[in-house]
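The structure that follows is given in the form of structure tokens.
Removed: one protein chain of the complex. Kept in place: all other protein chains.
Letters A and B mark the chains in the order given here, with residues in each chain numbered from 1 onward.
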Amino acid sequence: MSTQPLAISTIETPWTLPSKGRVGMFSLIVAELAIFTIFVVAYIFYLGKSISGPTPRQVLHLPLFNTICLLSSSLTIHLAVGALRGGKNAAFRFFWFLTFALGVVFLVGTGREWYHLIYEDGLTISTNLFGTTYYSLVGLHAFHVIVGLVGLGVVMAFALAGKVKQEHIYRVDVLSLYWHFVDVVWVVVFTVVYIIGR
Amino acid sequence: MRFLAFNNSNLRRAAQVFIAGLTPLIDAFAQSAGPFSRSTSIFSPVSTPADSIFGLSLFVLAVTAVIFVVVASLLLYSSVKFRKKADDDGREPPQIYGSNQLELAWTVIPVLIVVVLFLSAARIIHGVQDAAQPPDAIRVTVVGHQFWWEYRYPQYGFVTANELHVPVSDPKYPTPTFLTLLSADTDHSFWVPRLAGKTDLIPNHSNSMWIDPHEAGVYLGQCAQYCGTQHAKMLLRVYVEPRVDFDRWVQAQQKQVSANDSLDAEAAEGLRVFESTACMNCHAVAGTGAKGRFGPDLTHLMSRDTIASGAVPNTPANLRLWVENPDAFKPGSLMPAMNLTKQQFDELTAYLLTLH
Partner (left out) sequence: MASDTIPISISIRLPQETRSTWLETLHEWVITVDHKRLGLMYIGYALLFLVIGGIEATVIRIQLAVPHAHFVSPQVFNRMFTMHGTTMIFFVAMPILFGFANYLVPLMIGARDMAFPRLNAWSFWMTAMGGVLLYYSFIGGDGLYGAGSAPDTGWWAYAPLTSTAFSKGHSTDYWTIAILVSGFGSIGTAINILATIICMRCRGMTLGKMPLLAWLNLVMSGMVLFAVSPLTAAQIMLMVDRYLGGHFFDTQAGGSATIWMHFFWIFGHPEVYILIIPAFAFVSEIVPVFSRKAIFGYPVMVAATVGIGFVSMSVWAHHMFTIGMPSYSNAFFVLTTMAVGVPTGIKIFNWLGTMWGGKIRYATPMMFCLGFLFQFLLAGLTGIMLGVAPFDWQLGNSYFVVAHFHYVIVGGILFALFAAFYYWYPKMTGRMLDETLGKWHFWLFLIGFHLTFDFMHIPGILGMPRRIYTYEPGRGWGIWNLIVSIGVLFQIAGVLFFVFNMIRSYFKGKVAGNDPWDAWTLEWATSSPPPAYNFLVAPEVRSRRPLWDLKHPEDPDWKYE
């Protein structure tokens, strides 16, 4: 009795706990969502409070094409992950590359929108409350897109070198969670800035 | 405003006796302050908002005192009674893992206490914050600056600084003073404990508070929200006077400086110094060309007991030193050292001394 080991293996019931990569990524997403929430609250709070300068209605136009690109990229990354899970490496590379490209298109589109706003509409981050909150919120999101693209890019580089295989599905899946989060945030930002805010 | 008085006077008296018996300190605080004492104790209220807070606080203190006595006694008892004894047999005591009835009891009772405290608080919150402003109330606009107080009396058309005058309010026919609180720069807070709880002055955010002191006297306080280097010396002085005296003070404040007022030679030179060096950029003297608003209005400077927002008494020596070297009293205040000659300081002081 006194020599009974602590590890009492009675029946081999499976002892499965959630995967730490997914839990870690979900936790990160929760923290990031909290940051975005504060920026969204500031945006909504300051709607209509600018004492001068262009208003949202005057200068904002629905970025439909951009949005479709970004949201489709969620679909393509989902397909990519599914392909890799099924061992279809070529399909995986195709859809992963498409995701990356759609993300880049989104960023370029945002850049063009901002160029127009700054140089033609005269709206900068220091123009008025609208400018400050708009560029901060959309910029924070764009920053997260860039970070996501860096991650996607690294995987793409490895994939092009033929090094991404089915056994890496776990890590690729975790990364895709981040990309989905970026999309979900865009849905919120789009709704608040371009629909409610105008 | 009668609905505000903490109605259950029996309860109040019982609580007062209880608290007074338990903590002589509170009793001492409550009785140590007369009209001219420098006390700023929250337990010596002379105005309805402070009174109602005092009543509520006695109730809350009584409740928390009871909780403390009960729980602390149990803690003390168990820490002594259940010590391991010297003749202990070495066996572990019975392992009790919990008790649902106990958990229920000591959840329900605190919830009831919470509800009672919340309701008592809500009543006073509503009474103080939502009090209607009677048409004959005195209205003062208080503007907080780094590190002084501006008082504007829109009903009477004058501006003064640092010493607030209000009339005594008779509880039977109240004449409260309603203060609108604004800020010219950063956050401040108006706290004169014997008159009311504190309310903040926040830029771009107008606040309102009221007082109705029923005892004449000078009541002290100070800024209670950190506002920069000299936050500590942004002192408050509220002069509560009988109506007659208040009206007289108002009339005196309404008088402007007249070009016909004769000044002696030194003071006349001082006026020139005042106008030609940068003084008028910051300060105003009603009736002259000096209309600066960055610093305190000086029209009736000599009617005040103190300068530098209560930092030092208003004497000729202090006044001269203040103008010459503000850092001597209040290092970090925004009044610049004027770098004038000794003679110019003498003349300037002579001029300021004429501003009654």
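Operating definition for what follows: a residue touches a chain if its C-beta (ideal position, glycine included) is under 8 Å from a C-beta of that chain, and two chains touch if they have at least 3 such contacts.
Because the structure is a prediction, the values reported are computed rather than measured.
**Student:** Looking at A:S50, A:N89 or A:Q166, which makes contact with the chain not pictured?
**Tutor:** In the full complex, the listed residue that touches the missing chain is A:S50.
**Student:** Quick one: say which of B:G221, B:G270, B:P296 or B:P326 touches the chain that got left out.
**Tutor:** B:G221
**Student:** Would you write out the residues of chain A that touch the absent chain, in ascending order?
**Tutor:** Given the touch definition above, chain A has residues 1-9, 15, 17-20, 23-24, 27-28, 30-32, 34-39, 42, 45-46, 49-51, 124-126, 128-129, 132-133, 136, 140 touching the missing chain.
**Student:** For chain B, which residues reach the chain that was dropped from this view?
**Tutor:** On the chain B side, contact with the omitted chain comes from 25, 29, 32, 38-43, 50, 52-53, 56-57, 60-61, 64, 67-68, 71-72, 74-75, 78-79, 82-85, 88, 92-99, 102-103, 106-107, 110-111, 114, 117-118, 120-122, 124-126, 128-130, 181, 185-187, 189, 191, 193, 196-200, 202-205, 207-208, 220-233, 235, 331-332.
Criterion: only the chains that are shown with their structure count from here on.
**Student:** Taking the mean of the CA coordinates per chain, how far is chain A from chain B in Å?
**Tutor:** Chain A and chain B have C-alpha centres separated by 51 Å.
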